[in-house]
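Excerpt of the complex: some chains, original placement.
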């Protein structure tokens, strides 16, 4: 708002670069998808420019374009109920997650609660476990032959404690395995708040919890809403869980889209569903925008205050117990996965029939290269996202570029497989023949996971007062230099939070990897997915365990390096 | 009930000794000032009293109660923060009404609590009851912000923000009011009227008040008593007049108002005057001290400057010669820096329009009344 | 997929698309490399992903050979999409298009079968005694299986659509829908993946699961308590291989297909509990092509192709 300077500067240049990046790697492919909704066949837009044959076939495809697909979809009432179900599920999951996460986020960010480091570490685990695996873990626990069911029955319960093959089961998985998506950005939002405001509130007679509700929390609202949106889209576009748990009357939009394309190669139909998903998401972004408008409170002020951690015993203990109670579920699920990875076979009994290390042996003889690939690719995507997200947040918060905000959030709701196919269509031939290169893989990962980074950096960005940046500019720094040297470091909590999300989700990303990974760049996640595909759950479980351990080790190293960031 | 007692208070920040054995005994209803150079520990002292810093050692009592382990929200200490700490998500009115809401909340039953929560969450969700509204508007009038009641605090100027902070603390009518440079960003006129407001409210309600100011005049004119701190220690406590006329160290003499400090040795007595000899001067004083080596303290306004030869006959003791270095016009007075041997003396004279100001480089004769020469 | 990979002599890199068990596919590739010159670049992914990928790559294909897809249906569909090329190896030159009711190759040579899949019932041997296990598709409606059966979702899985179409063909449509109304009631879950029901059986989550033979036998070989029943009359399909239309190394691709049908190739398939189509190679499971032939229903593949989308859509409307 304030920087209405008309002259062209370096920042404008960066902005153009970012638009260009998204234009080529996101919008162009998506436009192809959109066109596919009319032609029902793949369209190679870039190729048509340089290759007359391709142009020829593209023209042919267009000549047969029609609204048939739209007609089919909109006359089919199951799609309306799918939209409705998906919305209900996603909204419910995000509400539950937000309410559930607030105390944990506060505990991690602002108190000295006991076991804080452990809880923080445990809270990343659910992210690392691939959705398919976590859904299986829930079956291992709560299924007909699950050990929880076994315990429940031996305590006198009837049937299953909670039916995993139902919407409730899906919610269980989504809530307990997706909550870190919201948690980390929220932690970042709480971290940047100004302690003296809370002191002022206490001083005016308010109690701790009261201060939290009416001062601390409202100031973190932009970050919280941002997180809520994230969890909404993650839940809205998750198909792993519903496909594995597969309630009989299941009817979710993303599953429909996935089936259209995966089961029936109906690109036209899938494209339309993708378009619908983007529209739904757009609506929620608009809502968020409406809500956070004018809420740049700027609590990181130019009169620096030291962060003090709350150490009231009663509070920290309660928070600690509560947080442990929440993370215990994914941890138990993880333990079930560990058990499975060690099992020879595991049938109807509550425990495996026998134990073996052979699954691990398999991994270490055949998949070391995949592990290495995963780490390299994830780091590449991480670096790219940090850079882009920092600037995007800057433009969105300081210059009100809501277009950019929306654009960087689209990937959240485009199903991975649709996006992957769109990329192949676009980059399969000259002039930008990138299919089959690690570069396209990294770019794809980045675009797909960037929203996590943007969400969490934006929350922190909003908390930084404008005058700090003005001071830098006043001291001669160009807006770009100011962004790099002042805003960037101040956003570190947000960047750290986003990095966890990006790194982990890239490591476990499958849908893109399946389509785009060249053989010599095949990542770990691909190997896991292939094992699942063929029912090799034990090996897949072992791989997931290895994945979790690798990520935890990397995280510990990162913590060591950056010291106070977590 | 509102007296404040601080005993042997020590506070360390990772190696930095911010406070060392601070003792204060502030009477109920007293208006008490903390004075001292930047970084001497004033804010830290206040924060310990308010409960935001846990003392490394020492005891803090409010009334008869030891409060070391009472949480800040139970201490009933209003505080004006040096950094204001206004709630950015609330407008001016809401900021000020905050403590009244809390008070009402604490005294109402379950059902009545809801509307209060609602209006705290969003101003559009609830109407404020008349008494609160009146009280807030009244205090906003005092601080001349009633016209800005619905502005967001980020839309206020620095001085306006400071006044919101002040109003917010005053409106809660605490037992103890802590003010950390509450008027530093206000112009003299406004400061004057704010002082009166604070004084009036403080006296009406008998609030024990501790305030920090860097403004001599403010401290002198408002405080019942003043504590002068330096490097985390309390150096002297007394009424403003005591501090001004009987500073216990040259540091205080210099800190509380301007002083000229000269080193000298008592060489004898003459007609009831102590005679002090320094480097290049001989000064008589009505003051008598035990030790030989003394600091001679003279306030700038107690030195008179004359062009050579114009001294009137009744000013013949303690004549010193010097050269004008700088003359500064300060509104009602003119201040001269005058070189006397190795010392630079500060001399204030009343500005008389039309009368010539001494110019730089001019020779002058200075006289000092022996009654106004302090030896310490 | 580099420019220089294409070569007329069949040497150089062969890109091999396969949705079948990765380790098995890898083994196939290695064996080929051992026996012939040229390197095999194995790209595995789900059938759907591979088909989508080939469609996306149509303007500049990257693959040479596509093997496997849970039977012939995806290949039949792919013929219309123009992504598969024409090649019948010498080994299959003399085969009829349909033998014993099983379509073993495409009429225009767009694919050829390399192994045999039988759609049947996997059951958990801890929970179900062998003699109690269902023997016909009608047995599945027995009330004792209520809530104990899983089959994959026809709205998503080709395996399940095959099952639905078969019943429609055998019973007529009205009766067919009746049958499935009852069957859906019996099921406790309908996962998307064709292999998931068999897996659920081995976990004890279901007593009976509908799936292909090799899924159950693979599990069984690992020690899971699973066995397989070939129903009285049931669809039996070949799992084919095709050359990718316009692929960069067609000569190499043809060699690889020849290899798949050779004894060496078939032996590897057999080792992974698939029923080999080459009679010289022995099956590792109790099933052989000879033994199962008699269970095969007469599948009108043309009818299947024509009605695939319609039946699936009806399914969606009826059951969701």
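So that you can tell them apart, the chains are marked A, B and C in the order they are listed, and the count of residues begins at 1 in each.
Please note the rule applied: contacts are C-beta pairs under 8 Å (C-beta built on N, C-alpha and C of every residue); 3 or more make two chains touch, one makes a residue touch a chain.
What you are looking at is a predicted structure, and each value in this text was computed from that prediction instead of being measured.
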Complete complex composition as a label formula, though a single copy of each is shown: A x1, B x2, C x1
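Convention: only the chains that are shown with their structure count from here on.
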Overall pattern in which the protein chains touch one another (line/ring/star/complete/other): line
Pair sharing more residue contacts (C-beta pairs) when A-C is set against A-B: A-C
Approximate Å spacing (C-alpha centroids) for the pair chain A, chain C: 34
Residue numbers on chain A that touch chain B, as the complex places them: 194, 196-197, 199-208, 210-211, 214-215, 218-219, 295, 297-299, 301, 303, 305, 312
Touching residues (chain side chain B, partner chain A) in the complex: 50-52, 71-73, 76-79, 81, 83, 85-89, 98-99, 102-103, 105-106, 120-121, 154, 168-169, 172
Sites on chain A touched by chain C in the complex: 41-42, 44, 47, 51, 53-54, 57, 76, 78, 81, 139-140, 143-145, 165, 243-251, 255, 258-259, 261-265, 267, 344-349, 353-354, 366, 417, 421, 424-425, 428-429, 433, 435-436, 514-515, 519, 527, 530-531, 533-537
